[in-house]
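Since the structure comes first, as structure tokens, the remarks are kept for the end.
The other protein chains are all here in position, but one chain of the complex has been omitted.
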Amino acid sequence: MKVAIIGVTGYSGLELIRLLSQHPEVIIQSLHSQSMVHHKISDIYPHLQNCCELMIKEIEPATIMEETDLVFLATPSGVSATLAQPFIEADFPLIDLSGDFRLKTEGSYEKWYGKEAAPIDSILKAEYGLGEERQNSQANFIANPGCYATGALLSLAPLVKAKMIQPDSIIIDGKSGLSGAGKVPSTSSHAVSVMGNMTVYKMNQHQHTPEILQQLQQWNANIEAIQFTTSLIPVTRGILLTIYAKVNEELTEEALVELYTSYYREKAFVRVQPVGVYPDLKQVQGSNYCDIGLAYNSETRLITLVCTLDNLVKGAAGQAVQNLNIMCGFPEELGLINSPVFP
Amino acid sequence: MKVAIIGVTGYSGLELIRLLSQHPEVIIQSLHSQSMVHHKISDIYPHLQNCCELMIKEIEPATIMEETDLVFLATPSGVSATLAQPFIEADFPLIDLSGDFRLKTEGSYEKWYGKEAAPIDSILKAEYGLGEERQNSQANFIANPGCYATGALLSLAPLVKAKMIQPDSIIIDGKSGLSGAGKVPSTSSHAVSVMGNMTVYKMNQHQHTPEILQQLQQWNANIEAIQFTTSLIPVTRGILLTIYAKVNEELTEEALVELYTSYYREKAFVRVQPVGVYPDLKQVQGSNYCDIGLAYNSETRLITLVCTLDNLVKGAAGQAVQNLNIMCGFPEELGLINSPVFP
Amino acid sequence: MKVAIIGVTGYSGLELIRLLSQHPEVIIQSLHSQSMVHHKISDIYPHLQNCCELMIKEIEPATIMEETDLVFLATPSGVSATLAQPFIEADFPLIDLSGDFRLKTEGSYEKWYGKEAAPIDSILKAEYGLGEERQNSQANFIANPGCYATGALLSLAPLVKAKMIQPDSIIIDGKSGLSGAGKVPSTSSHAVSVMGNMTVYKMNQHQHTPEILQQLQQWNANIEAIQFTTSLIPVTRGILLTIYAKVNEELTEEALVELYTSYYREKAFVRVQPVGVYPDLKQVQGSNYCDIGLAYNSETRLITLVCTLDNLVKGAAGQAVQNLNIMCGFPEELGLINSPVFP
Partner (left out) sequence: MKVAIIGVTGYSGLELIRLLSQHPEVIIQSLHSQSMVHHKISDIYPHLQNCCELMIKEIEPATIMEETDLVFLATPSGVSATLAQPFIEADFPLIDLSGDFRLKTEGSYEKWYGKEAAPIDSILKAEYGLGEERQNSQANFIANPGCYATGALLSLAPLVKAKMIQPDSIIIDGKSGLSGAGKVPSTSSHAVSVMGNMTVYKMNQHQHTPEILQQLQQWNANIEAIQFTTSLIPVTRGILLTIYAKVNEELTEEALVELYTSYYREKAFVRVQPVGVYPDLKQVQGSNYCDIGLAYNSETRLITLVCTLDNLVKGAAGQAVQNLNIMCGFPEELGLINSPVFP
């Protein structure tokens, strides 16, 4: 099948190129961008020399729909909302990597993103694309989840669905590498600000907060709020989440690991770690894996979840390809079972 | 006054040399180590050429007590316990940077450090050296606090003393640079394991847990347990703690900042940040500052504290010099009010 | 075809697993190591969970030759020499990644490696495996080149063969990431020694010096010596070489780029950069590319070559797979044309 990628000069768009180049059933038919039109992608990004040398084209929806079978929007929030409309109206297969079609409650997008939302009927047409929870979906318009949200939801799903934790006790302490902050140069992304440093940002204001909460509430309506903190660490790729939740009843770490192992037995991309083992960033970088480690402290009655994933793969482009696989009836892991790039 | 430093080849010992070289009232009389005796310190550590070229001597307590006025023990936990004895018995001014004299409850050291404790009567003679809480002390034997403990306690003191938070709600999520893990080469300290990575370690087992709890309980006996998580980030110096606690009653961020500003008004080394501002590592590296930022989330009723300090300065050698100043009746900040090394 | 990998716990062995897992014509039949026998590779290296879960076996040459079609030795210099013997004697297809079979002059190995050499007749049987220079080879025993040597030789080949530079003027200033130094923990590989630092090592003593010189002399017997400096920079993967050479006759940068472009026109893995463009590490990491940029300074009459490659791929495991392709008559780039992992 042939696909088009719109928004190809950002990190997620580039990662789509990398992953789709290796996908046995997909041909990248065309690349599109609002900037850099008529440049070869490999002239702008020399790592793509000999790998992908397509010319960047203008964004002409009619032509794209004529020449391809599916379109990825790897454009920023606020941009996707507009660009997606012709594809939505034509019911054309669409996977959007931005936050523009994730929040289903009116007013929520405006509050957390500080911009005008896409039309609510468009938003409601999009299925939230958390791959592991999308069995038997027929959707052809996917709102691909945020990177933090993917990790938080995969980590919390078994506990929340089983109603094992106190609904007001969830604290998510997130740490992200710099590629999660996008490619626009700024004081906070300047290497001198980042190397040897760690910074907290968007305190109580990160836009993935309502995205996580919305999904958790579908699993357990008693959850009214979550605490979500985000910080930047001096790495390029990767997210590590430390998540705390108070249990309703005492349990053992063995039972906890068993619960998760069972829950994710059929899921290729979620790797539950053994008792006493916690994942790091290096074991997921470059791959579509989401690794989860589990601890229980009987003194505080708190479960600690440690979750790692590559924000550009499982947190963006990789999960988008996973969603393509689901949409097209391919095996979910097709083209995605590659070893992380270690070390 | 003349001082000796025992355990001079580790990071804390080296930092003592750096700081004491700039102290207007102190002369470093002698350096001592179990290894590297008869080598010039500047031959082993070339950064000290022209700065400190003392020969490393054997550890002979009688001579040290004869030739100096105060001794620092910058030796590892388990080693200080033994080395300190002659100085304790002689009631000689002593500041120990290890964990050996901090835990006052019998059995606690053995449980958390996995080693035999120092004699309990020696332990009880040591005063816990959290500088900001040591007004009018006459102690001449100081157990210098751990790096994480310093940040956690300075961050929690105002809240806990004021009994504003639920006693079972404290969660401390700690991130440390690699110098906190010591200089011994290992797989986990190998640059290839560290760069581009973040790892969780000692889950529910970090030895600063009882140290923090012991002090919190002196301030509020209702606190029975704390959750404390530790992780390594790819930086050399610095600790960032994110601390969560549930309030008893609603409050505002303004009131919170005002509480802390008042509490630390007279304290040169604790810098409370304005509303909406959170400290990073770069603003404290190389200095004795402990910076604290404060947030309140009315949805979750959680306070979030963000605390940064340099683990080798305020978390070790700097606080030890601060304790020397207190012990000797010097101004607490003498020799320590230097700008952080930014960027 | 089925392959065995001996020496699977080092970085090169792990990279062979990563690359061969994606090779369409190869099955990894077995993994072997002197340490960690009977452990699952994915228990030791959790990044391999779900990717490669083979048990590590003892090194039994007879069994390996019975069950597989080719063996990789990813063992350290000094170890390969011995392990290779039964395979050499049986004329079994063998690719050795160590330095043990590269130096053809008696006494050279002992001088530069400080160890006893392999038997000289074994050494002489091995073909030096610089992929781009191995047209029509029938060899089935390959001494895979060193990482620095690969970059230096690919960079210098066109100039040296064309006799355009003064034979006594070659200076190679090499910078390497830490994975090039191996996984053994030491003071120099400790993260605190590496992060924020750069160090020069093995001044005038790096063991790739004779390897580079030997090959250059085959191309131009007038070259009697080279200057080769090596240093460590705080990155995990990648080598950047800056190479200087004085020209015999004036030229232009355009002519220089044209020479290289022609020379490497048919070579998939050498990407010559346009005039005024110089490669960085990020554009090759995770890939088998070797990128070369060229400059000429008419004031000094010096050519400056800038060369980057991933030391674990083109500098080790990737070139080994390239050599497998050549040995087996596969297209040279089979299984290796993947996009670098950028950013």
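Going in written order, the chains are labelled A, B and C, and every chain counts its residues from 1.
Here, a contact is a pair of C-beta atoms (placed from the backbone, for glycine too) under 8 Å apart; a residue touches a chain by one contact, two chains touch by 3 or more.
This structure is a prediction, so every number in the text was calculated from the model and none was measured.
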| item | value |
| --- | --- |
| Which of A:Ser193, A:Thr209, A:Ser231 or A:Gln273 contacts the chain that the document leaves out | A:Ser193 |
| Hidden-chain contact residue, picked from the options B:Cys51, B:Ala90, B:Ile120 or B:Ala162 | B:Cys51 |
| Residue touching the undisplayed chain, where the options are A:Pro93, A:Pro167 or A:Pro234 | A:Pro234 |
| Candidates A:Ala4, A:Leu178 or A:Leu216 - the one touching the absent chain | A:Leu178 |
| Touching residues on chain A - with respect to the absent chain | 11, 178-179, 183, 185-187, 189-196, 234-236 |
| Interface with the undisplayed chain - residues on chain C | 168, 171, 173, 175, 192-193, 196-200, 203-204, 224-227, 229, 231, 233-238, 240, 242, 244, 276, 278, 280-282, 285, 293, 295, 297, 299-300, 302, 304, 306, 343 |
| Where the unshown chain meets chain B, residue by residue | 11, 14, 17-18, 21-22, 45-52, 179, 195-196, 236-237, 268, 271, 273, 277, 279, 282-287, 289, 291, 337-343 |
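Criterion: only the chains that are shown with their structure count from here on.
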| item | value |
| --- | --- |
| Between chain B and chain C, centroid-to-centroid distance (C-alpha), Å | 46 |
| Multi-partner residues of chain B (each touching 2 or more other chains) | 192-193, 196, 234-236 |
